[in-house]
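Have a look at this one before I ask anything.
Note that one protein chain is taken out, while the other chains of the complex remain in position.
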Amino acid sequence: MDPYEPLPSHRFSFGLWTVGNAGRDQFGEPTRHPVDPCDSVRRLGELGVYGVSLHDNDLVPIDASPAERDLLFRRFRMALEHSGLRVTMVTSNLFSHAVFKDGAFTSNDSMVRRFAIQKSMRSIDLAADLGASVYVLWGGREGTEVEAAKPTLDALDRYKEALDFLCEYVHDRGYEIRLAIEPKPNEPRGDIFLPTVGHALAFINRLEHPEMVGVNPEVAHETMAGLNFGHAVAQALWAEKLFHIDLNSQRIGRFDQDLRFGQENLKEAFLLVRLLENAGYDGPRNFDAHALRVEDENGVWDFAKGCMRTYLLLADRVRSFESDSRVIEAIGATGASDLGRPTVGTYTRETAGALASEEFDLEALAARGYANERLDQLLIEHLLGV
Amino acid sequence: MDPYEPLPSHRFSFGLWTVGNAGRDQFGEPTRHPVDPCDSVRRLGELGVYGVSLHDNDLVPIDASPAERDLLFRRFRMALEHSGLRVTMVTSNLFSHAVFKDGAFTSNDSMVRRFAIQKSMRSIDLAADLGASVYVLWGGREGTEVEAAKPTLDALDRYKEALDFLCEYVHDRGYEIRLAIEPKPNEPRGDIFLPTVGHALAFINRLEHPEMVGVNPEVAHETMAGLNFGHAVAQALWAEKLFHIDLNSQRIGRFDQDLRFGQENLKEAFLLVRLLENAGYDGPRNFDAHALRVEDENGVWDFAKGCMRTYLLLADRVRSFESDSRVIEAIGATGASDLGRPTVGTYTRETAGALASEEFDLEALAARGYANERLDQLLIEHLLGV
Amino acid sequence: MDPYEPLPSHRFSFGLWTVGNAGRDQFGEPTRHPVDPCDSVRRLGELGVYGVSLHDNDLVPIDASPAERDLLFRRFRMALEHSGLRVTMVTSNLFSHAVFKDGAFTSNDSMVRRFAIQKSMRSIDLAADLGASVYVLWGGREGTEVEAAKPTLDALDRYKEALDFLCEYVHDRGYEIRLAIEPKPNEPRGDIFLPTVGHALAFINRLEHPEMVGVNPEVAHETMAGLNFGHAVAQALWAEKLFHIDLNSQRIGRFDQDLRFGQENLKEAFLLVRLLENAGYDGPRNFDAHALRVEDENGVWDFAKGCMRTYLLLADRVRSFESDSRVIEAIGATGASDLGRPTVGTYTRETAGALASEEFDLEALAARGYANERLDQLLIEHLLGV
Partner (left out) sequence: MDPYEPLPSHRFSFGLWTVGNAGRDQFGEPTRHPVDPCDSVRRLGELGVYGVSLHDNDLVPIDASPAERDLLFRRFRMALEHSGLRVTMVTSNLFSHAVFKDGAFTSNDSMVRRFAIQKSMRSIDLAADLGASVYVLWGGREGTEVEAAKPTLDALDRYKEALDFLCEYVHDRGYEIRLAIEPKPNEPRGDIFLPTVGHALAFINRLEHPEMVGVNPEVAHETMAGLNFGHAVAQALWAEKLFHIDLNSQRIGRFDQDLRFGQENLKEAFLLVRLLENAGYDGPRNFDAHALRVEDENGVWDFAKGCMRTYLLLADRVRSFESDSRVIEAIGATGASDLGRPTVGTYTRETAGALASEEFDLEALAARGYANERLDQLLIEHLLGV
């Protein structure tokens, strides 16, 4: 049996919009046909996938009649049942329709803001109907190209107001749903509010129900700004706020590429898998990426299989790395285990006094090597499967 | 009288290390002579500056004897008195000495961590002695090039431990000092922990005394990662955490340039001055920059004067912009004032129910223009002094 | 009379695709209605514009019948005549249709490559018909996300083959048309071939008819990679290859923003206008930008007027800067005029021998200041209209 064969127990999920991506981009028309969500579900089920995530409008067009909505919904539930997949996450599309061009929760038009909250309530209902436990908010249109036209302090007030309202709604309806903010630095707006995992975590702390809201970091988004994604995910874990995660790959300083997991930055991907597996993250490993525009339908499934296979290969490399005695010894030489021990402990006047008069041999401390090159070379070799 | 002449009431301050910068860089030797801090203070006083900020070792070398320390300290207090300047901020140099090569509060060596806390306690004492009300922490060496050698979760624990200890120390000593974290994405480390204002704000929320700790955003640092500095400062203000600010300029995606305020990104500088002045920020406007390496001593003072003059010119442009009736009308056309009004108000089952059944004319809402081009063009013209 | 009123003598041109941009982006649907090219021409004429530039398919859809083509063409010529505008540049759309997903001249499919050359020949015919003297080639799809799938050496051979063929075609048809390559680093491809002005200039030197081919630098494209656009344009001028120029603005390290000229980087815009005006560049000042997506139709014209007005304002600031005696003196202090004089002249054994034994007082030379801060501050103040 192939040890890298995906199984539902691996908890892989795909957005409907990922395998359904038709290849349209800023400069070109679609290269693939639209895909029926039910077909995607069926096919993903065959591949060993655990779940699907979706925007409301991946399933039901924004202008569908109630009857159409019900029909689409019924067909989709059936497809889920047949495939054995569950819906792991739902989100609301607050960015495609022209109505959101100036923002959704932070549009300068209060009617648009009201519509955005209404649409979100309905998407939360959908999440509850479909059994999703996470509801993601990506504020792709919340931002500016012209700062003078949108006072940031007011925008943050409105953003908070919307999330506070939605938290109360979830609570009032008795839903078992947690919210997760997905940060992104820019694109489609010149500058998006809550541009990084850090800004989102800081924002959450000012909400009325911070305990209900976490983050959904995406590899490509932090990477666009050249930030270290592993550090960001670790800080989210440290704050107990990693509610969901979007996996893909990306080059720094480029448009949003949404590449196959592992296509770029294999080492960062390895370190990310290591972090998630070692931290016991038990949410879905959600792929938010799409096949390259040059692919036909076969390429879409090559892409999907590749995402999962690379994750499993890297998880395997992580295990070999962790258990290699040379690695254990090399980690020891870096002093990393010492970092797990308190430096001074809790403050007392006595510990402070003792520390104040402690003497240090700076030259000796400065002479110590931390052996990072050696450990990193071992890591590279494990990655290369040597 | 020159309306752009700096006065102490403008609250400009300079780091001793800025006008004292000798022009050494990664690839070249110093181009200017070392400067006596007392000379800097005297000269800054003549220019109408309000205060100076400093690292402990800007004043007292790390290996000075107690007698040398006292002498240097006494001379410096005298220079301050003569010049009328105050010390607005103190920080500890936890990055230059080789002992900190693997980090200070997050070094893998616990003795280095202890030394870093001791050195910080002494710098806090110095801040108290000099009457500074803000103590800044820039963790330039807290980070990684080799992630496997420094577990991020442990590093964040140690970082927190150090700050919690220092907060207790400040409290225990009865000092009226607030702490401010200065984030930076990278350089000198490949990836620095707490890379942005957002990450620092999020971190502060996990401390034992979050009320004592804020941020010290620096233009160059957020800009290196291509993030919008105005948005970051606004989020800090929104969180009531703007305890200090470092002004300079920088191109995106480059090494840390620390250019003269306004040298790059004049529009962002305008928007920043507007934000600070309108928000009533009353802390020092601290310049953390230095003259270009091609300058001799005269150029250093051209640089210092230029920083302040450009700030005052921009403040003037802000006032003309704010009071121009065409601008007021153009801001109206963007709908910005509507953003200051609640969207839905506090949640009740009734407001939620009403919203759920509200009908929206999406086509009409989507057809509305937000007139950002017009406002932005007016802003550009005010900037150009038309 | 408004001194900043655009006149045809200012040689401003706009792409049909710029004022005709409907606001669709990677994440959202159009926000404006399609525009009839004839209406654009009429309106631009009223604004004092000199010319229009266009892709073949801005005028004639790719699937138009010959009769439709003729009708559209006839109407367009009439609109040009009525408005007094000329066509300053023509290019071929080799990127929108799905057929070009893997490249045009460098597609892995030879039939696509042949079609791309045929389409270019027809666009060149169109350029000749419309009296355009420049034909631009933007190879937006010539590039890779997966390098192993497209050998770069072969791709460069094919790129050269196509350009050599088209040069011969122009020559054979007796057209008075020069070709200009428009470089771009990435987007829509992960990495585009000939990513910068430098790479394009180097490529041209390997063509069979280098004298027929130059470059069309675009502000946004060099800026995406953080390169200095002024330096790039200067190198093109130095190589006598600045055949056309695309003006707009952009933040470093972001998706292709195509912002209003001067919206970002006002100082760089000033330096660019100064370079073009002082170098006597006499081609069109072509705006390749578009109104923000939040604008309605009125905003489109605010955008277009703003582009030209800012150019003229900056040209005015350039003149005031050049003629200010303080600036002239400050430039003198930088030593810039010395740079115009030969260092050693032509090599002879004697001059080399003399130089070999020359003695230099390094300390004295190193002590000299170059007074860049002072000049730059004056420039900033001219920009601010002080």
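Worth a mention:
The chains carry the letters A, B and C, assigned in the order they are written, with residues numbered from 1 in each.
Note that contacts are C-beta pairs under 8 Å (C-beta built on N, C-alpha and C of every residue); 3 or more make two chains touch, one makes a residue touch a chain.
As the structure is a computational prediction, the values presented were derived from the model and not from experiment.
The hidden chain makes contact, of the residues C:Leu7, C:Leu355 or C:Val386, with C:Leu355. Remark: the omitted chain is touched by one listed residue; of B:Asp36, B:Asp125 or B:Glu187 this is B:Glu187.
Considering C:Pro8, C:Gly226 or C:Gly385, the position touching the chain not shown turns out to be C:Gly226 (whole complex).
Counting the whole complex, the residues of chain C in touch with the unshown chain are 62, 97-99, 101-102, 105-115, 117-118, 121-122, 144-158, 161-162, 164-165, 168-169, 172, 185-186, 191, 193-203, 205-206, 225-228, 230-232, 234-235, 237-239, 253, 271, 275, 279, 331, 334-336, 338-345, 347, 349, 352, 355-356, 358, 360, 362, 365-366, 368, 370-373, 375-376, 379. Contact between chain A and the absent chain runs through residues 31, 226, 251-254, 260, 262-267, 291-292, 294-299, 302-303, 305-306, 309-310, 313-314, 317, 366-374, 376-377, 380-381, 383-386.
Residues touching the missing chain, restricted to chain B, are 23, 25-31, 95-98, 100-102, 140-141, 145-146, 186-188, 190, 226, 251-257, 259, 263, 292-294 (touch as defined at the top).
What we mean here is this: only the chains that are shown with their structure count from here on.
Remark: chain B and chain C have CA centroids separated by 37 Å (rounded to whole angstrom). If each chain is reduced to the centroid of its CA atoms, chain A and chain B end up 30 Å from each other. The set of chain B residues that touch two or more partner chains comprises 226, 253, 366, 368, 370-373, 376.
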